[in-house]
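Here it is: the structure, laid out below.
Of the protein chains in this complex, one is absent; all others appear in place.
Right after this comes subunit A.
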Amino acid sequence: MTVMNLSINNNIVGPIEVDPEIMMIEFLHEYLNLTGTKFGCGGGICHACVILVEDEQGMLKTERTCIHNALVFNGKKVHTIEGHATKDKYGEIIALHPVQESFSKHFSFQCGWCTSGFMNETIALIQRLKKDPIKKTDVETTIEAALGEHICRCTGYVKYYQSAKDLILSIKGLTK
């Protein structure tokens, strides 16, 4: 067994003994009951399973959890789909994250399996644009580049992309 310490959704997890052979997604599901991250292809292709990893500057980057062992995330600060909404002191959701709001408003998802992956990628994209705004004319290509590796078997890409586009254009400072 290996001992891990990490931060998940701003909560310290650990020290916790972990089987060194398990993938991060298994750790989230089986050890912590965080089942919102979905197991898709299992081969790092579909990106349904990505979570957010925060670097020292607070910047977010997605990372696949089906092909990376839990050990990869030891000592890291990560965020999963369960951590994006604002909650009260009793753990009840009082406000959705703007990306969650936007996805709901646009009926972006059908079966929902790929949604947490698209969500995390879009959150990372919005944060990046806050730091480095883009031209309005580049919004569509920027979204395509950012979300392009995510696969939706219900083929709901248009609604995801439209949702991300509307959100980016509605938040001040993301475009110039």
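Keep this in mind: contacts are C-beta pairs under 8 Å (C-beta built on N, C-alpha and C of every residue); 3 or more make two chains touch, one makes a residue touch a chain; residues count from 1.
Keep in mind that, in the parts below, contacts and distances are computed from a predicted model.
Peer 1: Looking at UniProt, which of "Cytochrome c", "Nitrite reductase/ring-hydroxylating ferredoxin subunit", "Lipoprotein" or "DNA helicase" names the chain we cannot see?
Peer 2: The record for the missing subunit names the protein "Cytochrome c".
Peer 1: Using the touch definition from the top, which of A:9, A:37 or A:69 touches the missing chain?
Peer 2: Only one listed residue reaches the unshown chain, and that is A:69.
Peer 1: Considering the whole complex rather than only what is displayed, give the residues of subunit A touching the chain that is not shown.
Peer 2: Subunit A touches the chain not shown through residues 20-21, 23, 41-45, 64, 66-69, 71-72.
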